[in-house]
Structures are given as C-alpha cells and as structure tokens.
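Below, a portion of the complex is reproduced, with chain positions unchanged.
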C-alpha cells in the first residue's frame, strides 16, 4: 500500500514551479491573488521566507502585535493531540513598533497582501495598535478577540457580544482600513458574536481561532503545557470550524468570511468555500510542513477550475450561500 | 516499503535548491537503525543536503508516519558520513518508539538542518560536556572540529549506566572521558581534568560546549563561569515547527523569552543567566 501523508490524498505537486494564479478572491474590497492566506501565529517572515516565495500567498496574516513587546507564557507551550496540537504561546511578540519597521515593510517589499493581526489586553491596547497601523502599508487589519491563552483581552472580549461591540465600535473610528474580526469557537452561539462584530463595524470576519484544550503527561499526572490549558488547532478542529463558518454564513449572508481551522489540502479549503467562506487561512499545517500554505493554494486553484460558478462569485467578492 | 512524502513530487531538495529555497519536509531513505543500549538507538538516513550543511548542535525534525501525530520530533545530528546523516535517540514516547522499529529501506520524513549551531570558529580546546541523550550534538562537534584546523577536543560524557556513545565520539575527539552514575558525574570529570592538567591546552583557550539534562548543564555553567571558561549550552524545548515560525519553543534568557529552535538551541551561560 502506498502511504501518502497528504491527508486528503490530493495529487502531489512541486510548489517551487512558477505558477499563474487562475482564481483570485476579493475580501472586503481587497484583492487576494488566490483565496488562501497564512493564519496568524503560524507565519513569520524571517522563518517562512526560506521555504517558499511568500508573496505567492493570497494574503499573509502576521502574528498578533501588541502596543508594547509581550513575553507570552512560560514554556512548555505546546502538546500534541490526535490529529492536532495544543498551544499556549500567549501572544509573545516584539510589539507594534518593531513590526512597523521590521516585518511589515519587508512583506510589502516582497509584494505580499498583508493582514496585520492585532492583539490587546484591553480596549486601550487594541486602540493603540490600530491607531499606529492606520497609516501603515497593511492591507487589512485582523482584530484578535479570540486568543484563549491570555487572561485579559483575547477570548474574554470575543465571547462577550457587548464588550466586543464596544471594542469594535471604538476601533472603527480609528481606521478606514478593512477590519476583520477574528472569532472564537468557544462560545454558545457564534452567530451572536458575529453579528455584534458586524453591527459594530467589522468589514469581514475570520474564524475560527483555537478551541480550548489540554493534555496531561500520564507519567507525572500534570498538564504538559505550563499554562495548563491552551488552544487546539490542526485537522482535528476542521469539522467544528466548518460548522462555525456555515452557521455564520446562514446568519449573515453578505459579510465576507475567512475560514480557518484544520486546512491541510485544497479539498478542505474548498469545503470552507462551499460552507460560505470567501477565503481561507492555513495555520498548524505550516508548522509540520513549511510549504503547506502554498501547496493548499495550488491545489485549490486547480479544484476551482471545475467550479466556475463558485470561482466567479469569489472573483467579485460575492458570497456563495 | 512505504513512502511518506508529504507533498512535492520528485526530488524536493533539488527543486528547492534550484528555486533558491531551503528544502521543505521530504522523505528520505533510512539506511540503518542500530540498538546501542536499552532504549537507545542510532538511526542513519541518506540526505546529501543535510549531510553537506549540518553544523554541530543543529538538529533535524523527524516525523511520525501516523497522521494522528503531527508535531515534529527534533534530534541533534550526531554524525555525517558522505551523504549519510546519523541521529542517536532514546525511546521516550510513541514517535521515538516508531523510529526505533524502522529498518533499512524504510523512509522517514525529515526537515533540516535547523537551529543555530555551536560557535566553533575560533581555534580552542573544546571540552564537550554531555549527559545522557545530550551527547549526540557533541559527537558531531567532535567530528566537525576534527576536520577543522587548530582546535583540540575532549569529550566528557556522563551516563546513567551503559556508555553507549563513547565509541562514536572516540572516533573524532582527541580525548574521551566518561563516567556513570555509580562513579559520579561530569563535574567529577571536569574537576579531575582541572587537577591533572588536561583541561588546559597550551596556546588554546578552553571553551565548554554542553548538552544534557538541565541540572547538569546548570552545574557545568556554574563550574565554568567560576573559572572564567566560556560555555555554550544546547537547550531542549517542546516544539511546534522547529524552524522559527510559531514561537512555541521558548526558554527564558536574560534578554527575555527566546526560541530554542532558531535563536538556539545554543545559548551562552551568560544569556541563560547561569553564571556564578
């Protein structure tokens, strides 16, 4: 038996070969070369650029940036889980000022469409970052109100429609850049927070961030991750993420949606598009296979050939369902 | 046997090189898996790229064939030979158990070489202080330094019991000392070297390169800093990617939390704040 580690058995391909994108997408007015981006926290230019031409991606979504450098959580920060992983990075990052001089200009110079992921411990934190990014070269902002690994901000805002509405309303006044709100699946009803974000001024939604999870070391009886719990991502979360996108699309027929969660093949990306996403982002798969995001984009580009109706909707920024 | 190539067809290493990139994850042929002692194995695989580029303390990610187990398993390169690369590992869980059962002709997915190597540019007397499964990168340091000019190497290895790596390091090091738990630890050996005069080689600075359990490395750092000896330590942490993109593999340093996989695995005792 031939074993193939591409879980969906999609045809293997040489991602290094030059490629002309056949199917673009438009998200909140911003054109992406193709519907596949990188997911925040799994892409750093300094690391990924050695493995593939990052400007080939539909968009590059960068690691959450905060007003000042953050140290994040102590290690260990990860544990393996069946067909997935748990992480508790806690948004370690060198801060927005560093980002503005280091990561962003380099990405723009390469020709990438850039989504800057914004983190904060408080409304004021988010506001400071957004204000600094307002005049930057970032193409889109993604407000991370869904990180499960921080005690203030992150998921604590994204699970509370009132707090979320206040925050997004506030940020809306600070920038005219397309603003994506990144939602957490750790809520009773994701459509409620989705609606709150949109009514407060979000131009698009991205979902999902990680599911709260953990692992225990049976040799010690103690949690593997220092932070104890963390966020689950990878193929395991795929059906959950897909249902989140589906439900938000049913509730909000017009809002642009970026589908995220467990994507490791063009076929899985396509399921997200059929569920109602306008684009997708690849996260964990890039960790265990650096060129996975580009491979997914290529596979999807080919799959869309046979789906002209879907491709046509994407190309003009229309929603599928 | 089965192949486990994750993605590109054909020779990904050549394709990447031609396109000007580092090779992504790719399948390589396992040429040998030997048992060194209880639960410790040495795997050799064929990878001309890694063999040509790996430097001491750099590591490779190996991947399980079980798609339930996605995270990389990092292992320090322990030796190279032509286009062959060896790693030495202990079976501690499911992934290493799987690797230990592989046989010549099997394939394994690999990514590497990864990480910042030991700094061995300047000629010196490199004392390679290793404990347990920290010894592989030191064997490779000895091999690399043997090929270089002007330096001397002394291996100082501590084991729980069976001295499984002495034969390997002795192929390359100028001197090999080892000890097991019944007798003492690597600091016992360092003390001996200090008193019998083998620690200092005329005309050469002494530099310690160390890898092993945390308490051992801390003790070695302290011992070295008291004597003004420079000390480079190769650290371990659970990893998400191994190539610097996920910030999962941090260790606390005096300059804040740093990535073991790309800021390290090598840190100086000063960076770790492990000085007296």
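As written, the chain order gives the labels A and B, with residue 1 at the start of each chain.
We adopt the following convention: a residue touches a chain if its C-beta (ideal position, glycine included) is under 8 Å from a C-beta of that chain, and two chains touch if they have at least 3 such contacts.
Remember, it's a predicted structure, so these values are computed and weren't measured experimentally.
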item: Number of copies per protein chain type, counted over the whole file; value: A x2, B x2
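To be clear about the criterion, only the chains that are shown with their structure count from here on.
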item: Computed distance of Cα centres, chain B from chain A, in Å; value: 34
item: Contacting residues of chain A [partner chain B, same complex]; value: 1-7, 12-17, 41-44, 46-48, 50-53, 63, 69, 71-72, 74-80, 82-85, 87, 89, 92-93, 224, 234-235, 284, 286-292, 295
item: Chain A-facing residues of chain B, complex; value: 2-10, 12, 15-16, 18-19, 21-22, 24-25, 63, 65, 67-72, 109, 111, 237-241, 243-252, 256-257, 262
